[in-house]
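All protein chains of the complex are present and in place, except for one that has been dropped.
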Amino acid sequence: MQSIDNKFTKSLFVFHAACSPCNNCDIEILDCIAPKYDIERLGMQLVGSPRHADVLLVTGAVNKKVVHRIKMIYEQTAKPCVVVAVGSCACSEIIFRESYNTCGPLDKIIPVDIYIPGCPPRPEAIIAGLAKYIKSRKNAG
Amino acid sequence: MTDKNKNFIPIGPYHPLQEEPEYFRLHVEGEIVKSVDIELGYIHRGTEKISENKHFDQGVFLVERICGICSTSHPLAFVNAVENLARIEIPDRAKLIRCVVGEMERIHSHLLWLGLAGHFIGYNTVWMWSWKYREYILEVFEKVTGNRQHYAMMKIGGVRRDIANDDIPWIETNIDEIEKGLELFLKAITEDPVIHARTKGVGVLTKEDIKDYCAVGPVARASGIDMDVRKDTPYAAYGMVDWKVCTCDSGDIYGKAVVRILELFESLKIIRQCLGHMRNTGGPLDVNVKEIPEGEGIGRHEAPRGECFHYVRSDKTNRPVRHKIRAPSFVNVATNQKAVVGSHISDALLVLAAVDPCYCCTERVIVVNKKGKLMKGPDLIKLSQEKTDRIRKKGL
Partner (left out) sequence: MEKIELLSYFFDYLVFPGLLFVVASGMLVSWIDRKITARLQWRVGPGLLQPYYDIRKLFLKEVIIPEGGNKWSFIIAPMCALISIVIISNIVLKYYIDPSGSFVGDIIVVIYMFAAIPVASIIGASASKNPYASLGASREMKSMLAYELPFLMCIMVPVIKTGSISMGAIIQHQLQNGPIFMSLSGLTAFITSIFCIQAKMGIVPFDYSEAETEICGGVLVEYSGALLAIWKLVKMSLLVVAPLFIIVLFASTGFRAGIFAVYFVLLLIVIILKNTNPRLRIDQALRGFWTYAAVASLTALVLAVTGY
């Protein structure tokens, strides 16, 4: 588990990496930036390149074509970084675990720090998950 | 710096332009695109195979999770297929509720596309404003169905939940707010010169191209083809209400945007009429379905992206023997091969997004059997005529 410094709690750059999602979790993540929830006031920003990111939001069940790519993205991200499994497909694959093409939940492939279940998790749940993590880092360091 | 003659730009699998992974290889010379290679398969989860192990009523939940944005389209097409197989007739109130939910999904999907299109051309103000108006529809969904996405409203034989008549005035207030926003967007798109400069004449598809690629939905209607499943073979309550199909003749990105916004006005009209009918229509929400007989059924629905088609074959057990899904993006994405040729890279990216692709709907596997017999066009026509004869004889 990567530990991030206390200074990271005020400013997080977020990169959204989708494995094999149904798109719902991705839309709810983008909804966090929309005017109703607005995470920019909490210091979080969406960035376009994994090198700029501190938080990797990973959605979707991982299928065979994507496995080595998600590992590559994790390696390309500048450390320290936090990996968040958003949605029940990333946490535990739900109905797709019987499929011939999926490779196991996300934590078998890259180390995961936060799990946010839900199908899809509401934007409030995503923000609450990140806020809980920030609080736990503040208390620890 | 790379050699100018053999240059390719990879778009994806992970790119800020796309919410899902898919790979496009643009072959460019300088900044002009010469051709594109499309490679999909990153979201294939084997839904059709999983469906063979599920009961028909579990299938509705499975099929909902094929895609999140068109989350009602697949269940609606699937229940249409099973009801076609079992010759079930659903009550009127259920038809009206299905129609309302389907149209509300169209509103949410088109507003989502509008926001993302604005984001891709760098116009973040349009993104934020259209997603703010989208929140009104999501609140209505939450009140009526319990969730913002993945509503689980469809059931074989009817619908699962009712829309209380007391809620209808509140729904109509929200719809009025959305209409104000739509008028703003229509004016903004038709009057902004920079948007015209970026979207007019870009990614043009002619009527012949649409026919060659069999494109459906707003992509076809933007090139002037009047094709809409709701009008051609009405299902649910679309035959009971008065509305028109919107087309445009230009075939470029501007045409696609205008067609989508005009469709939203028609959706609001349909919803208002359905809510009015619902005030006077009571009755049950579903019929009791005991078992699904042997046979085949097809179901179609006009999803926000085009015609969504499901085919189901059953052999009297409670599970489908074969469940085939054809999503609209399957045919629409192929038109990119024609549309991006000759445009700049920035325009090519807009063209890829203007088709409103939903790649997670599209992922199917085809097994090519090289050992079998090769059939040509006339063979296929003969095969389909024989099958039609068989079905006709069985029906009599």
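Order of writing sets the labels: A and B. Residues in every chain begin at 1.
Keep this in mind: a residue touches a chain if its C-beta (ideal position, glycine included) is under 8 Å from a C-beta of that chain, and two chains touch if they have at least 3 such contacts.
Computed from a prediction, not measured in an experiment: that's the story for all the values here.
Asker: For the chain omitted from this view, which of the shown chains does it touch?
Answerer: When the full complex is considered, the omitted chain touches A, B.
Asker: Quick one: which of B:I178, B:I195 or B:L262 touches the chain that's been left out?
Answerer: B:I195
Asker: Specify the residue from the set B:L186, B:M240 or B:I345 that touches the hidden chain.
Answerer: B:I345
Asker: Out of B:E31, B:E208 or B:D379, point to the residue that touches the absent chain in the complete complex.
Answerer: Touching the chain that is not displayed is residue B:E31.
Asker: If the hidden chain were put back, which of B:G68, B:G102, B:G118 or B:P328 would touch it?
Answerer: Selected residue, touching the omitted chain: B:G118.
Asker: Even though one chain is hidden, which residues of chain B still touch it in the full complex?
Answerer: Against the left-out chain, chain B lists 1-2, 7-10, 15-17, 31, 118-126, 128-129, 132, 194-195, 197-198, 344-347, 349.
Asker: On chain A, where is the contact patch with the chain that was removed from view?
Answerer: Within chain A, the residues touching the omitted chain are 5, 7-8, 10-11, 13, 35, 38, 40-41, 43, 45, 47-49, 51-52, 54, 76, 78-80.
Operating definition for what follows: only the chains that are shown with their structure count from here on.
Asker: Across the complex, what residues on chain A touch chain B?
Answerer: Touch residues, chain A against chain B: 16-28, 30-31, 34-36, 48, 50, 60-61, 63, 65-66, 69, 73, 94-96, 98-102, 119-120, 122.
Asker: With touch defined as at the start, can you tell me which chain B residues reach chain A in the complex?
Answerer: For this pair, the touching residues of chain B are 13-14, 16, 19-21, 41-47, 49-50, 53, 61-62, 65-69, 71, 112, 115, 127-128, 131-132, 134-135, 148-150, 358, 360.
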